[in-house]
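Beneath this line is the structure, given in C-alpha coordinates, with notes to follow.
One protein chain is absent from this view; the other protein chains keep their places.
And now, chain A:
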Amino acid sequence: MATIQELSPDSGRVETRPPEDEIEGDEEEDEELDETLLERLWGLTEMFPESLRSAAEVSAQSSLSVAKKLYSFSRSALWVGTTSFMILVLPVVFETERLQLEQQQLQQQRQILLGPNAGMSGGMPGMMPPAPGKL
(Lines give C-alpha, C1' and ligand atoms only; values in the text may rest on other atoms or scores of the structure.)
Protein backbone atom coordinates (compact mmCIF):
# COMPACT_ATOMS: atom_id res chain seq x y z
CA MET A 1 0.00 0.00 0.00
CA ALA A 2 1.41 3.25 -0.98
CA THR A 3 1.40 5.85 1.70
CA ILE A 4 -0.69 8.85 0.99
CA GLN A 5 0.90 12.04 1.86
CA GLU A 6 -1.38 14.71 2.91
CA LEU A 7 -0.75 17.72 0.82
CA SER A 8 -1.23 20.92 2.68
CA PRO A 9 -1.15 24.14 0.79
CA ASP A 10 1.62 25.60 2.92
CA SER A 11 3.99 22.67 3.03
CA GLY A 12 5.70 23.65 -0.16
CA ARG A 13 6.82 21.35 -2.79
CA VAL A 14 6.93 17.79 -1.62
CA GLU A 15 9.00 15.41 -3.57
CA THR A 16 7.06 12.52 -4.78
CA ARG A 17 8.57 9.64 -6.52
CA PRO A 18 7.51 9.09 -10.06
CA PRO A 19 5.06 6.22 -10.26
CA GLU A 20 7.41 4.05 -12.42
CA ASP A 21 9.79 3.62 -9.51
CA GLU A 22 7.20 2.10 -7.30
CA ILE A 23 6.52 -0.64 -9.78
CA GLU A 24 10.12 -1.64 -10.48
CA GLY A 25 11.30 -2.02 -6.93
CA ASP A 26 14.62 -3.85 -7.59
CA GLU A 27 16.39 -0.73 -8.78
CA GLU A 28 16.04 0.64 -5.28
CA GLU A 29 18.04 -2.31 -4.06
CA ASP A 30 20.81 -1.49 -6.55
CA GLU A 31 21.38 1.92 -5.16
CA GLU A 32 21.16 0.71 -1.58
CA LEU A 33 23.49 -2.30 -1.81
CA ASP A 34 26.53 -0.46 -3.28
CA GLU A 35 28.20 -3.38 -5.01
CA THR A 36 31.11 -2.97 -7.37
CA LEU A 37 31.20 -4.64 -10.75
CA LEU A 38 33.82 -7.17 -9.64
CA GLU A 39 31.79 -8.23 -6.67
CA ARG A 40 28.81 -8.76 -8.86
CA LEU A 41 30.82 -10.89 -11.26
CA TRP A 42 32.26 -12.87 -8.40
CA GLY A 43 28.86 -13.50 -7.08
CA LEU A 44 27.99 -15.11 -10.39
CA THR A 45 30.52 -17.87 -9.72
CA GLU A 46 28.52 -19.07 -6.83
CA MET A 47 26.36 -20.92 -9.24
CA PHE A 48 29.11 -23.52 -9.87
CA PRO A 49 29.50 -26.56 -7.61
CA GLU A 50 31.99 -26.39 -4.75
CA SER A 51 34.42 -28.98 -6.16
CA LEU A 52 34.69 -27.14 -9.43
CA ARG A 53 35.30 -23.87 -7.68
CA SER A 54 38.01 -25.27 -5.44
CA ALA A 55 39.68 -27.08 -8.35
CA ALA A 56 39.73 -23.89 -10.36
CA GLU A 57 41.16 -21.96 -7.43
CA VAL A 58 43.92 -24.49 -6.82
CA SER A 59 44.87 -24.67 -10.47
CA ALA A 60 44.93 -20.91 -10.81
CA GLN A 61 47.14 -20.47 -7.76
CA SER A 62 49.53 -23.21 -8.77
CA SER A 63 49.87 -21.94 -12.31
CA LEU A 64 50.61 -18.48 -10.94
CA SER A 65 53.32 -19.79 -8.63
CA VAL A 66 54.78 -21.93 -11.41
CA ALA A 67 54.90 -18.90 -13.64
CA LYS A 68 56.68 -16.90 -10.94
CA LYS A 69 59.21 -19.64 -10.34
CA LEU A 70 59.79 -20.06 -14.03
CA TYR A 71 60.40 -16.37 -14.39
CA SER A 72 62.91 -16.19 -11.56
CA PHE A 73 64.61 -19.39 -12.70
CA SER A 74 64.99 -18.11 -16.22
CA ARG A 75 66.41 -14.86 -14.88
CA SER A 76 69.08 -16.54 -12.82
CA ALA A 77 69.78 -19.13 -15.52
CA LEU A 78 70.30 -16.37 -18.02
CA TRP A 79 72.69 -14.57 -15.69
CA VAL A 80 74.66 -17.70 -14.81
CA GLY A 81 74.82 -18.75 -18.44
CA THR A 82 75.95 -15.37 -19.67
CA THR A 83 78.67 -14.87 -17.09
CA SER A 84 79.97 -18.41 -17.44
CA PHE A 85 80.06 -18.07 -21.21
CA MET A 86 81.86 -14.77 -20.81
CA ILE A 87 84.51 -16.32 -18.61
CA LEU A 88 84.93 -19.70 -20.24
CA VAL A 89 84.47 -19.15 -23.94
CA LEU A 90 84.70 -15.51 -24.92
CA PRO A 91 88.46 -14.88 -24.65
CA VAL A 92 89.25 -17.86 -26.83
CA VAL A 93 86.72 -16.69 -29.40
CA PHE A 94 88.24 -13.22 -29.46
CA GLU A 95 91.74 -14.55 -29.88
CA THR A 96 90.92 -17.03 -32.61
CA GLU A 97 88.97 -14.40 -34.52
CA ARG A 98 91.92 -12.04 -34.27
CA LEU A 99 94.25 -14.77 -35.45
CA GLN A 100 92.03 -15.52 -38.41
CA LEU A 101 91.85 -11.87 -39.38
CA GLU A 102 95.61 -11.57 -39.13
CA GLN A 103 96.12 -14.61 -41.32
CA GLN A 104 93.64 -13.30 -43.83
CA GLN A 105 95.45 -10.00 -43.90
CA LEU A 106 98.76 -11.74 -44.44
CA GLN A 107 97.30 -13.76 -47.25
CA GLN A 108 95.93 -10.65 -48.87
CA GLN A 109 99.24 -8.89 -48.59
CA ARG A 110 101.00 -11.84 -50.12
CA GLN A 111 98.46 -11.88 -52.92
CA ILE A 112 99.01 -8.25 -53.64
CA LEU A 113 102.78 -8.56 -53.65
CA LEU A 114 103.33 -11.84 -55.36
CA GLY A 115 100.30 -12.11 -57.59
CA PRO A 116 97.10 -14.12 -57.26
CA ASN A 117 98.76 -17.52 -57.60
CA ALA A 118 100.83 -17.10 -54.49
CA GLY A 119 97.83 -16.60 -52.21
CA MET A 120 98.32 -20.06 -50.68
CA SER A 121 100.47 -20.51 -47.62
CA GLY A 122 103.06 -22.44 -49.60
CA GLY A 123 103.43 -19.87 -52.35
CA MET A 124 106.07 -19.76 -55.07
CA PRO A 125 108.43 -17.00 -54.13
CA GLY A 126 110.96 -17.89 -56.80
CA MET A 127 108.74 -16.96 -59.68
CA MET A 128 108.42 -13.29 -58.90
CA PRO A 129 111.09 -10.64 -58.46
CA PRO A 130 112.18 -10.22 -54.83
CA ALA A 131 109.58 -8.52 -52.70
CA PRO A 132 110.22 -5.00 -51.40
CA GLY A 133 111.82 -4.86 -47.98
CA LYS A 134 108.90 -3.39 -46.08
CA LEU A 135 107.89 -6.80 -44.75
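The criterion applied here is as follows: a contact is a pair of C-beta atoms (placed from the backbone, for glycine too) under 8 Å apart; a residue touches a chain by one contact, two chains touch by 3 or more; residues count from 1.
The rule is simple: contacts and distances are computed from a predicted model.
Missing chain, UniProt protein name: "Mitochondrial import receptor subunit TOM40 homolog", from among "Aldehyde dehydrogenase", "Auxin-responsive protein", "Mitochondrial import receptor subunit TOM40 homolog" or "Ubiquitin-like protein ATG12".
For chain A, the residues touching the chain absent from view are 80, 83-84, 87-89, 91-92, 95-96, 98-99.
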